[in-house]
Each structure stands twice: as structure tokens, then as C-alpha cells.
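With one protein chain withheld, the remaining protein chains of the complex are depicted in position.
Letters A and B name the chains as they come in the text, with residue numbers starting at 1 for each one.
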Amino acid sequence: MNKNDVMIETVDLQKYFKDLHVLKGINTKVTRSEVVAVMGPSGSGKSTFLRCLNRMEEPTSGHIYVEGIDIMAPYIDINKVRTEIGMVFQSFNLFPHLNALENIKLAPMHVRKISDKEATDRGMQLLNKVGLSDKALAFPEQLSGGQQQRVAIARALAMQPQIMFFDEPTSALDPEMIGEVLDVMRTMAKEGMTMIVVSHEMGFIREAADRILFMADGVIVEEGNPDEIFKNPQHARTQDFLSKIL
Amino acid sequence: MTSKNEIRDDQTHRFVRTHPMWFKVIRKPAFVGATFLVLVLYAFLLPAREAADPTVLYVSISFFLLLILAWSGNVLSDRNQSEAAKMIVALLLIGVLGWLFYNYSGAQWDKLADFFFNWEKLSGGWKVLFRGLGVTLLLALISAVGTITIGLAVAILRQFKSGTLNIFLKIYVDIFRSVPMIVVMVVLFFAMPYAGISLGSIVTTIVALSIGYGAYAAESFRAGIESVHSGQIEAARSLGLSRWQSIRMIVLPQAIPVVIPPLTGNLVAMLKETAVASVVAAPELLKRARELYTSRTNPTPLIAAAIIYLIVLVPLVRIVNMLEKRVKLR
Partner (left out) sequence: MTQENEHMPTPSRLADVKAKVGHIPLVRKKQFIYSYLAFLAVYGIFMLPPKGSPSAIELLLVVVYYALALVWAAIIFSDELKSDKIKTVVAIGLLALLGWLYYQYSTARWSEMTFLFFNGDVIRKAWPYLVRGFWTTLFLAIAAAIISTILGLLLAVFRSFNNPVLNFFIILYVDVFRAIPIIVLMMVIYYALPFMNIRLSAIISGIIALGLNSSAYVSEIFRAGFLSIKKGQIEAAHALGLNSIQTMRLVILPQAFRVVIPPLVGNYVASAKDTALASSISIIELLKAALAQKALLANPSPLIFVTILYIVMFVPLTRYSGYLERKMQSSKRQINV
């Protein structure tokens, strides 16, 4: 386990939805503790790219290596691979028939097979970390959007993943709740979690990201650190996009 | 620029929309009273049943019926009418309808007790009827297991997203939602023996009901499973849960509350349909009732059977209704 471990590597990742060529050959690496932000106009394929990395979408061709393992290999135990990657969704996707703590305990108990007591302890710790220990027994419908998303983050963290994926985590939130979620994400970045974040939150990206991938029309148009991208975008497409956003 | 439908409200000077003139006229007490007297007169003038030519009789009664309904409808729909008056009109309406039926249906009312509620003649028959009821309920129970199994199996098979499989399943569901159940039972019982399959009447009934209502149950299960947001499965799989674990712990608990109202509806309809099994000689309630009717030339067993069906089914149908309403409110 060293600082320069490559956690995720893609080689010529291609994805077709019927005739639509959504990903046209993505080549990239993500190293340990790196925070990579993926930006781009809608339809650029950024969400599809993220979802291919844990095979939530099946890539049409290309290679994806997670911790050195080719996850496109036949008969691979993809469920095991997914335990190492935590995913946070735009629409939270909390399980409505379970309360917050049960949401968090479910996967560790049934996949990692830890005991109820251990799962509860870990769950309460995580709820504490995201600032919601008093909402342990609340059901998702009783929580605000920001609270639900924080529980979702805790649920993903309960599996103690090596990498965290965020698919537009704040896009479905009312403005006043975005901050609490970004705070949690900032803390995780500071603690050295490897993160890939698809987002429009420029403030967060500028602050916390180590590297930015700018995607458009299914390819990575430009990449670099926040300084390079925001102050000195090289490609016309990047400049065009940024001029509209900033 | 006031049309004849508008008047200026003197106090607020705003336009108040009113009803057309004739609408106001028919509501006036004078009109209502006058038409009432006309109807009473009409009633006295109605020919006696035996006396008149049948066509004249039917026409005059139909016309009378129409007028009564229109008159009572007029009073009952009047928002300004008192509740007490409406109550009286309602009772009058029911009374007149009853009187019409009593007088003009040709029924010999003295024979009612003798033939329809002849409980003494029925004495030994009660046991037979209840045994028939037992068979009915048993058939329904076993068929219910079959129905739910088939329905669930079809719904789960659909989840495998195989194109060919889905076509076969669709064909199955389409066929058995379209063919009447009685045809299925008759074909299984009367035609299949020619192909070497000779099932007894009970097995035929169970197979027919299970396969037939399994198709409806499959649709109910499908509605339930589709009601679960796809994001739920995504979240479950992203945590590392297997396909089976996701279905068992995340999809099914959320789908089942949605499945229960329509599924209960399917099963109650299936229970009703057991009566059709009498056509293929299954010894259930209706068949027993018919046997008693034939052997004793008395319709009381049929009436008794009908009443038993009502006692069992009316509460069930109401429960199904309640369940379906509750889901709609969510």
C-alpha cells in the first residue's frame, strides 16, 4: 500500500448505447488518495464513464483495471470488486423500508458478514462523522435531501472501500443543503480517500480536486490540476464551457 | 353587456352567473307539486297486469318509470332543497319501484315462501351444501398456491431480461387473459382425453384456475416489481450485494405492499370462478346445489347456495376494494 498505487486504470474504454457512441476511448489513471473531478456539458458521457468503472454499465470494449485487476475478465466476482468501491448517487437511493442505521448496516452484515454489534458500532461512528448520530432511527422520508445524501455517504463508507465514486451528489439538492454534503466530501478528501467526483460544484472542485478531467462528446478533451484548467484552459471547447459556467 | 344568464349583483356590483331560465322553473315548488300530482294520476291509470295487451303494458310502465326517475332526480339534485324533503322523496322512489315490481313482474308471491325458503325440505341438504362449500374453499386454496407460484415465477423470469423468454411469457399471459376460464376448463376436461391426458374434474379445475389466474397474478407481480425504482437495485449492487440478495432484501420488501391489492383481487376473482367448475362435474357448492335442485324439484338449494356465495364473497370483495383505494391514496 503506497502513495503511488494505481487504483483505477482505463485503457481505450468504449461504450455504445445501441448506435450511440457515448464513450469514444477513455484512457486515464487514478492513483491512491487522488481526488479526480470529472466536468463537462451534459451528454459528454461523464456519468456513463463513472458507472463503467464498477460495471454498473457494461463497457462495450476496452480494459478497466481496479487495483490491478482486469474487471472485464470472464466470470470475475464483480460483487467482491464492488465492495472496494463506494458509490454515491444523484438521487441518494436510500432504502425506504429501512431506517438510516439499518441502511448503513445492511451491506456490511450481509456481504462482509460482520456481526450485528460490530455493524451497529461502525454505523453509529459513521453517522457521527457525517453529523447525523441523532437521526439513526429516522426513515429516509423523514430526512431532508442533504441529510439523506449524508446517510448515503455513510452507507457507502460502511463497507470501508478504497475508492469513492460520486455521481453528481449535489445536483438534486436545494441550495442551502449543498454545503453540508460538500463539507463531508472535503473531510474525506483531506483524510486521503481516493475519490472520483462528477459534479458542477466549481467551488468544491477548485478547492479539493487534485486533477480535473474535462470531458465532451465522449472523450477527455483536457486534463490538469485546477490551476491549469481554470486559469489557463488550452482547448477551445474547455474555454467555451468555462465561459458559460463561471 | 349582460347576457340573459347574468345579472348584476346590487351589493357588490359584480356579475353573478345564474342558471338558464328553464332550470329555475323546474325547481319551483309549484312545478314539482304539479308534476307529482300528474304522476299519481298516471299511477292510478296504469292498467292491471292481466287486463292489457303486453306491449301497451310495457310501454306505459317504461314511460312511467322514466317519469318517476326524472321527477325524483329533479328534486334530489336540487341543492337548495331540504334534506328532510329529499329523504321522503328517496323513500317514495324506493317504495314506488318496489310496488311496480310487486305488481307487474308476474310473480306469484304466495309461492315465495313455499319454493324459495322451504327450509324443511332442505333439511338433509344443508350437509351436502356445506360439504360442497368445503370443496369450493379447498379448490380455491390449492389453486391459490398454484396461481401465486406461477405468477411469481413468471415475474422473476421476466427479470432475466432474455428476449426469447419474454416473448414466450408474453404469449402465455396474453392467451390466458383472453380465453374465458370456462373454455379452458371445458377443453381440458372434454378434449384432452383424446390426446391421452385424462385428468379428473378436481385436477382439471385446479390446473385450469392456476394457469388461468397465474397469468393475471403475473401482471400484478409485474406492477409491483416495476414500482420499485431502478436506483434501488443500483445502490444495492454498488454496495456489493449479489443479484439474488438485492431482489430478496431490497426489491421484494418494497414490491410486496404494491402487489397485495391487485393480487388479492385476482384470488377473490378465482374463488368466484370455482362455481364454473360445476360445468366439469367438480363436486363444489354450485354442483351440489344443482343436484339437490334436480332431485327435489325445489329451487331452495339454489337460493341457499347463492346466499352462501354472497356471505363468503361480499366481505372479500369489499376488502379488495378497500385495499385498492388505500394504494391509490398514497
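Here is the rule we use: contacts are C-beta pairs under 8 Å (C-beta built on N, C-alpha and C of every residue); 3 or more make two chains touch, one makes a residue touch a chain.
All figures in this text were calculated on a predicted structure; none of them were measured in a lab.
Remark: the omitted chain is touched by one listed residue; of B:R131, B:H229 or B:R290 this is B:R290. Checked against the hidden chain, the listed residues A:D70, A:E118, A:D174 or A:D240 yield one contact partner: A:D70.
Residue in contact with the omitted chain (choice from B:L46, B:I61 or B:L76): B:L76.
Take chain A: the residues that touch the chain left off the picture are 1-3, 66-70, 73-77, 80-81, 83-84. Even with one chain removed from view, chain B keeps its contact list with that chain: residues 5-6, 15, 17-20, 23, 69, 73, 76-77, 86-87, 90-91, 93-94, 105-109, 111-112, 115-116, 160, 162-165, 168, 174-175, 177-180, 182-183, 186-187, 190-191, 194-197, 272-273, 275-276, 278-279, 286, 290, 293, 298-299, 302-303, 305-306, 309-310, 313-314, 316-318.
Please note the rule applied: only the chains that are shown with their structure count from here on.
Averaged C-alpha coordinates put the centre of chain A at 53 Å from the centre of chain B. On chain A, the positions that touch chain B within their shared complex are 54, 56, 79-80, 82-83, 85-87, 89, 91, 93-97, 106-107, 110-111, 152, 155-156, 159. Per the touch definition, chain B reaches chain A in the complex via residues 229, 231-232, 234-242, 245, 249-250, 253-254.
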